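Of the protein chains in this complex, one is absent; all others appear in place.
We call the chains A, B and C, going by the order they appear; numbering starts again at 1 in every chain.
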C-alpha cells in the first residue's frame, strides 16, 4: 500500500472534511501518498483527481461540507448517458477498475451512505481493495451505533426548537418543525426530547391527527396555551399510504405537493382553531460546522479507514461499536435500514416525559 | 406618576423581554408600581393584567419572546366580535380608557411595530398618557436608526447562510434563502453582505431572472460552481405586480401559492440546469435569544420609556438617533415605512463586492 | 411511594435542571408529589425545601445550573460547625433521617458526583430509600459510560480552541488552553482531538517539556509557525510530584501558586523564544445551556431515577451502558475513578493524527 485515494458520495454532511483530514494525517504518518477524487464516483470515471497533503488538509476539522465535492447520483455500474433525448444506462465499472490501476492507486476509501457503500461493496466483489466510512445524517445505518453528522443535525434541530419555543409561547401557537428522516425518525426523536417537544411524529409510529390534538388539548387543560410538534419528513398517518414520495426538500415539487407537516398543521388549525405554523428545516440540517462529537467520531473513522487499508481489511466498513471503532463487512453493512423500534426504551422514556407520538 | 403599565403588541421579536426587564428595573428605582398587560391591547379590554416586580423581571435579559404574550390583531378602536357567523367591528377605546382609570394606571408603555404604535397614537389623541417603544425585526420604522430584533434576525439569517454555503459548495448548487422583509429589504441586504451572498433580491430593486442568471454564469465562468442567493419575501420582478399578498409564513396558503423564492428557483433550474434549492427561514428569524447588541438597545429603550412617562413626554416614542436615545412624536413616527433606497451607499458598496441585485 | 424529594450536590453542571424537569414530569405521570431540596444535603439538615410541580419545572430543559442550588461541601455525616474560632465536625445523619420521616418523604433522588453519591450510599446503609443520578463534568465516574455535562464542557473547550486557533495562526504563537480534569484527562483528550490540538497533556500520561517542544519544532520544520496545546489542570511532569494541590480555579491561591499551564508556557517560551500564551477556561466549562446530547441524557437519567424509586431499586444509581439506561449499586459505583488508560484506543488514534502527548 503506497498510494491511496478517498472520495465522498451522497448528500453532504458535517464531518466529511474531518474524515478527509484524518485520512491525510494518518496516511502521512505511514508514508502513504493520498489522492482526492472529485465529486464522488463520477470523478473515478472521468479522472477528476486532486493530490492531498498535510497543507491541503489543514483547517478542515471544523469546516462543513466536503472539499472534494459530492453528488447524489452517478453509480458507475449504472451510469446514465444521454442519447438524444433519452437516458441510457451503461456499466462503467470496468473503466473505473482500469483507471485506478492506471493511476497506481492501491486502495480506495469511500465515505458515503448506504448508496455509496453499496457501490463500494460491488467494487470489492470485482476485487478492488476498498474500505468504507459510514455517513448518514439520519443515523439509519444498521451496522454502526452512530455516524458523524447525526449529532450536528440534532443540534441544528434543537437550536431551531429553542427559537420556535419563544414564538409559540408569546403567541399561544402550535409550532411544527419538520426535520429530516424519510424512513427513520432518529433525528425527530432525539431533537424532540432534547428540544422539549410535546409531540413527536416519526415514520415508525403512524399517527392520527386526533391523538395529536388530544395532546394539545391536554396541555391547554393544564394552562399551557402553546405546543411544539416535531415531525419527521417521512411521517405517515395510521392506515396511510406508505409509499414515500421522493420529494426533494426545498424543491418546487415539495411546494406543490405539500409535506406531511402542512397536512397535519392544516388539520390542527381546522379542528382546534389554534394558530398553527410550520417550519421546514431542510438543508440547514446538513450544513455548517460539525459538533465536537462529530469531529471526534469523523476523525476516528478516518484513522481507521487508513489502518484497514494497510492491514488488508478490504470490503469492510469502519463502525462504532460500544466506544470502539471496529470494522464490519460491507456485505452485511449495506442494504439494511436501522429504524426506531416503536417499543424501544427511548420511546418509552419519551412517553414518561409526557411526549405524545400521536398514536 | 405612581403606577405604570406595559404591553407588547404585534409579532414577537428578540428583545421584548429585555425591554420589559429594563422598564421594571428603572421604574423600581423611581418607586413606581408596574403592571404587565397580557396579550397586547386585548388585555386592556378584558383586564388581563399581571403585577411585575424585580423578581418577575429576573432572568429576562437573554430570553426571547415576551412573557406578557402578544397578538397580531385586536385593535380596540376596531375590535372584532362575532355575531352569528359574521364579524362585526366595534370601538372599545372608551372601555380601555375607563379601564385604565379604574385600575389607577397613570401611564402606559406600548412596545410594538407600526400597527401597535398607531393604536398608541390614537389613544394619545384621546388623552392617554402613553409612550411607545419601537419594535420591528424588519428595521422598517422611519423614526429610529435601528430597532432591537433586527441584529438578531440578521444573525440568524447569516448563520443559515454559513450552513447553506457548505452544501452549495459541496454539491455545486444554487441555494436560495428566503428571509423576512415584505416591503423593506434590510434583513436581506445586511445578511446578504455579511453572509457572502452572490445575489440579493429585495422589494425595492425589482429583479429579472435573466440578470440573476447572468450573475450565476459569471461565477461559473470564473470557476465557482455554486451560488448563494438571498431573497426578501417581498421581492418582485421588474414590471411585476406589486400587490404583495398577505401570505403568512409557514401557512398552508404559502405552500399552495408558493413564494417568490420558489418561482425564482424554478426559473433558474429550468434555464441553467443547475440544481437549485430553497430554504425559507420563516419563524426562526423571530425567535431565540437576542444578540448582545439587541439586548443593549432594548434595555436602553426600556429605561427611556419610563423616563419619558415621568417627564411627561406623552405621545412620543423612544428612538435611536446617532448613538443616543431620544424621543420623537408618535404622530410623525407612525405610518411611514423606511425602505432601502436603491441608490444608497450600502447597495453601492455591495455592488463593489460583486454582489448582484438582479437588476 | 407517594412523595419523593430531589437534591443536587457538588459543583454545578449543564443538565442538572434537565434532570429535575424529567423527575417532575415523570413523577407527575405516576401521581407522585415532588419536593425540591435547596443547596444540597445542607437543605436536608435545615429543612430548606420547595415544592416542585409541572409549572416550576417548565422552561428548565435548556437552562444551565440548578434551580435548587448546590454546594460543594456539607456532608451530613461530618457536618462542620463553628465553635469559637474552630471548626468541629458532628454527625447530622440521624437528624436528616428524622427530618425525611417527618416530612413524609418516601424516596430521595441525589444528583451528584462521587462525593454526593458516597453520602447517598451512606444514607442507604442507614436504610434510606435513596437513588443516585451521576453528575461529573470530568466524565471520571467508572460506573457509567458517560455523564451529562461532559459533552457541554467539551463543546465549550472546543469553541475556545477554535477561537485561539485564529490568534495562534495570525501571530505565529504557541497557545495553551487549560481545561478541567484534576485526575482524569477526558475533557482534554476529547476537546484536543475535536479542536485540532497539536499537543494534549493529561494527568494519566506524565509529560516532559522537551517532548512538547519536540512536537512544536516538528511543526515549525513543516512550515507551521503556530501550535495549540491543551492541558488538563491535573497534568504532571515525568517524575513530578503527584500530590495535586486542591487549587480552586479562579481563586487567588491559583494565581499565586500558578498552574501547570503557566509552568509549561514559561518553559516553552524560554527554550524556543516563541511567544506563548495561556488561557484558563475555568468556570466557563461548567456554565451555560447543555448541549442537546446532554439534555437527552439528563432527561433519561431523570426518568429512570423516578422509576427506580417506584420499583424499589434503592441504593442504586442510574447509569448509561451501551445505549441503555440501567441501574448499578451505589456501593460499586462510588469511590472509583475512571481515568484515561494511557494505552487506550483513543489515545492511539490521537497519535495517528499526529497529536503528541508530551511523552
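In this text, a residue touches a chain if its C-beta (ideal position, glycine included) is under 8 Å from a C-beta of that chain, and two chains touch if they have at least 3 such contacts.
Small disclaimer: the values here were computed from a predicted structure and weren't measured.
Trainee: List the neighbours, among the chains on screen, of the chain that has been left out.
Mentor: Within the full complex, the chain left out of view touches B, C.
Trainee: Who touches the missing chain here, B:154, B:264, B:278 or B:340?
Mentor: From the options B:154, B:264, B:278 or B:340, the contact with the absent chain belongs to B:154.
Trainee: Determine which one of C:156, C:209, C:291 or C:339 touches the chain that has been left out.
Mentor: With C:156, C:209, C:291 or C:339 as choices, the missing chain is touched by C:156.
Trainee: Which one touches the absent chain: B:164, B:193, B:215 or B:260?
Mentor: Touching the chain that is not displayed is residue B:193.
Trainee: Which is it among C:43, C:64 or C:315 that touches the chain not included here?
Mentor: Candidates C:43, C:64 or C:315; residue touching the omitted chain: C:64.
Trainee: Sort through C:106, C:145 or C:169 and give me the one touching the missing partner chain.
Mentor: The missing chain is touched by C:169.
Trainee: Of the residues in chain B, which ones touch the absent chain?
Mentor: Counting only chain B, the missing chain is touched by 22, 25-26, 28-29, 54-55, 58, 61-62, 145, 151, 154-155, 158, 162, 190-191, 193-196, 222-224, 291-293, 295-296, 299-300, 303-304, 306-307, 322-325, 345-346, 349, 352-354.
Trainee: Could you please point out the chain C residues that touch the chain left off the display?
Mentor: Residue positions of chain C that touch the missing chain: 8, 11-12, 14, 16, 39, 63-66, 69-72, 156, 159-160, 162-167, 169-172, 175, 248-252, 255-256, 258, 262, 265-266, 277-280, 282-284, 286-288.
Everything that follows uses one rule, which is that only the chains that are shown with their structure count from here on.
Trainee: Would you mind checking which chain's C-alpha centre is most distant from the centre of chain B?
Mentor: Computed centres place C farthest from chain B.
Trainee: Can you compute the centre-to-centre distance for chain B and chain C, using the mean CA position of each chain? Integer Å is fine.
Mentor: 41
Trainee: Would you mind pulling out the distance in Å between where the CA atoms of chain A average out and where those of chain C do?
Mentor: About 32 Å separates the centre of chain A from that of chain C.
Trainee: Quick check on chain A: which residues sit in contact with 2+ other chains?
Mentor: In chain A, 162 touch at least two other chains.
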